[in-house]
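Of the protein chains in this complex, all but one are displayed in their positions.
Chains here go by letter, A, B and C, matching the order in which they are written, and residues are numbered from 1 within each.
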Amino acid sequence: MTDIDDEVLRAQHVLEFPYKRSLGPVIGAFSTGLRDGHLLGARTRAGRVVFPPTEYDPDTGEDTDGDLVEVGPSGVVRSWAWTDRPRPDQPLDRPFAWALVQPDGADTSMLHVLDAGSPDSCYSGMRVTARFRPFAERVGSVRDIEAFVPEDAT
Amino acid sequence: MTARADVRSGEQRPVAVVSFAQADNSRREVRRNEVEMLLPVVSEVLGRVGCTKDDMGFVCSGSSDYLVGAPFSFVAALDSVGAWPPMRESHVEMDGAFALYEAWTVLRAGDCDTALVYSFGRSSPSQLDRVLALQLDPYYMAPLWPDPIALAALQARALIDSGKATEGDFAAVASRNRAAARDNPKVKTELPDYTAVSRMLEEEFLVAPLRPHTVPPITDGAAAVVLAAGDRAREMCSSPAWIVGLDHRIETHALGARDLSASPSTRLAAEGAGLGSGRAAEVDVAELHAPFAHQELILCEALGIDPASGRVDLNPSGGALCANALMVAGLVRIGEAAERVINGSAQRALAHATSGPCLQQNLVCALADDPGDGEGS
Amino acid sequence: MAERCAVVGTGQTKCTAGRTDVSIAGLVREAAKRALDDASMDWSDIDAVVIGKAPDMFEGVMMPELYLAPALGAVGKPMLRVHTAGSVGGSTAIVAAHLVTSGVHRKVLTVAFEKQSDSNAMWALSVPQPFSAPLLAGAGGYFAPIIRAYIRRSNSPDHIGIKVAVKDRLHALRNPYAHLHIEDISFEMVRDSVMLWDPLRFLEVCPSSDGAAAMVLASEDVADASDNPAWVHGMAMRSEPTMFAGRDQVNPQASRDCAADVYRQAGISDPRRQFQVAEVYVPFSWYEPMWLESLGFAQDGEGWKLTDEGATSLDGGDIPWNPSGGVLSSNPIGASGMLRFLEAARQARGTAEAHQVDGVRRALGHAYGGGSQYFAMWVLGADKP
Partner (left out) sequence: MTTDDEVIMLDTPIRLDYDFSAGEAQSRFLRGLTTGKFLGQRCPVCSKVYVPPRGSCPTDGVALAEDVELGNSGTVTTYCVVNVPFQGQSIEIPYICAQILLDGANLSFMGLIQEIPADQVRMGLRVEAVWKDPSEWGPTMASVKYFKPNGEPDADYDSYKEYL
């Protein structure tokens, strides 16, 4: 403690709450699909498939089609960023890549992580596939996908 | 609204920045709380134009409760102004640059002639890497707890993949900004002293492809600006920095639905501010709110500024890469740019502010020493 | 400079304790789409979006305008996020109106919301801070002493709060969007409800709601082409510090100044006669008589008499207050102020359906927040100013 710290009182402050979020029809259907091992996207009026799906076209705000369409589970890495130092609560506790993954059949990408062992094996355009948690552990969260993994590793 | 019959001319009266002040941008402000940081800044910004709080027709501030960890944190900050008698006052949960935008609309509407804009943000008390994850879609992205450096790294990778820039280009941006920051007495963020690109490229990755020199320091700060309209601005300041264009635009949220290597919202905002079609390249000075080195390159491309040409003095303050007080750094960009018009070292200036992950929202402000010198809104 | 501005569309959600059928985006879109429909507009018609809400801790989303931008059709447009405590819904509408009066935009969508059921309102409003005094009583405990001071100052009889609580809940029965629909509400029911923060009983306190409100604000040329615009005749905001020596918390100066400003703009000298209706932020029953005085509808010390004689009731009163049922019947905090402003618009446009007051030419919308320190008001008229 320095002199300055002696003058000014400090304390740890914890801001904590167990938020419970209602999902509505589109995110709810996506989450149900995830829990059951499927990746679902939403079709816009212009015919694009938004993944993960939203109630709205991400560019125009127009409603998307309520009936979701299955995409993936394999797809393409659109961008990636390697970290050697995972932080608390991040999906993996060993070195991994953050990635934007565009599943086959979708026109947009999802933020998730790539469990690829080493940055040397990562590149934009690489084929990957979703590795789900065991069914019993799945709750309908994006974390039901443990990670994406190189397709050729499966 | 009151004098509608008199003022409905269709002509908008000009509004100018007449004063700017900022606290030291420090790595960690332990001693003073938000109010105590703001007090001397508000006092200075008013004092520079011989005003008191009672001369201000409107007050608008920008801040974020999540940086403080307390709801309604802006309420206590009002004490630094002394809002008595009651003031006409408003607050945005955004960077102070957007508070300035709100104040600008009030002055344009003719409801009053002067406005105080201030903002404050201390990043050091919080776990910033976690706090900023809460800016993301709460269903799809926030539950993964991505840190801001990871998101910026995805953007930097996209930029590299696009072929528009290299890691060496990032380092060159950092080198220039760091050198400039050495001359800025308000930057006290304890950055390394070296500016050699080669040395920067020897740093280990934080999140590849980003190394420490491409990432902003945790910064605590506060800033304030005084705006004035028409003749009142001329009374208060011999060479006001006239706001000849001001606009801001937002992009979609999902990172995977954006082209992260470009900034279409900056381009649109620049057009709205009268700095489209290459006019941004004709300003004397540009202060760009690019917290990460690669973002300056993306912004320059969107604005049509060639960093290599040297025609535009880019981030003479050292930029947000060297001092990035959240909720403050955007307003500081406007203040720094305006300061150069006020002190006569620039005739035309561009200031930019950003909000959200990977430059999701962008504001462009065109400033000039002549109120007629703009085509913006 | 100052261009005219009008409300040309309104939309709101049903308020409930938990809108667990929608996401946050789904909630705000429900209100926004109704406002657009009402204005005969589409997302693409809108120039800019202004959103407001109370603390981000309610939903645990920092600066949610970032996440909500595409949900509100704001991509490629300007978007602002306002936060001025409980008055925020009103302030948000005023910020949006300034985008029009300043001549910057012609069609602005403004939205306010709160999805309090994602967390807990009591927690989010008063997150304990280090070193601060232990929390003794919550929001009611903050306001109840002020109410006690009002009762002492005005010599009001004790039953006035009960009458307000009954009246606003009766109004709410006519409003399908209201959260509380207490079919058998009565004086006895309120009187016999549990005393929470003496003198405030359970049924004299607002609920905690999920809900959203939206309006489309338009410039004169756009409004002229619409069926029944509600014209902005005046709008004002005032703030004062939370705590200072000599502060009158019962009748804050900021409230009186804000009313004086908005009345001056709108040419109001006798609010009780010149307004046909007022929708005023009354989260605790006693705030009706307090604001009746502060807003000039009654002399100091006599606000309770208007309530007592039924002047503020939709059923035969000469100046109905809170025909929607007010904050006492629905309180999604971030949206509550906008719901007041929105109800004023519906009344001025004649679109308030079962809770429409006859012959409205001018309506007052009012919001306040913090420790009775942030005020936002507007006057809307059926006629162009």
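Quick note on the criterion: a residue touches a chain if its C-beta (ideal position, glycine included) is under 8 Å from a C-beta of that chain, and two chains touch if they have at least 3 such contacts.
Predicted model only: the values in this text are computed from it and were never measured.
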Omitted chain - touching chains that are shown: A, B, C
Full-complex contact with the absent chain, from C:17, C:225 or C:243: C:243
Selected from B:138, B:217 or B:335 as touching the chain missing from the view: B:138
Residue numbers in chain A that touch the chain omitted from display: 7-23, 27-29, 31-32, 34-36, 139-141
Sites on chain B contacted by the missing partner chain, in the whole complex: 30-33, 35-36, 39, 42-43, 53, 66, 69, 76, 78-84, 124-127, 130-131, 134, 138-139, 142-143
Interface residues of chain C (partner: the chain not displayed): 20, 60, 122-123, 128-138, 140-142, 144-149, 152-153, 194-200, 241-246, 248-250
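Throughout what follows, only the chains that are shown with their structure count from here on.
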Mean-CA-position distance for chain B and chain A (Å): 30
Between chain C and chain A, distance of the C-alpha-averaged centres to the nearest whole Å: 38
Shared-contact residues (touching 2 or more other chains) in chain C: 23-24, 57, 59-60, 70, 74-75, 124, 127, 129
In chain A, residues with contacts to at least two other chains: 13, 15, 19, 21, 23, 27, 54, 58-59
Chain C partner contacts - residues on chain B that touch it in the complex: 1-4, 7-9, 11-13, 59, 64-66, 69-72, 74-76, 78-79, 82-94, 98, 101-102, 104-106, 108-111, 131-132, 134-139, 142, 247-254, 257, 264-265, 268, 355-357, 360-361, 377
Residue ranges of chain A in contact with chain C within the complex: 9, 11-13, 15, 17, 19-27, 54-62
Contact set on chain C toward chain A in their complex: 18-26, 29, 43-44, 57, 59-60, 70-75, 117-120, 123-124, 127, 129-131
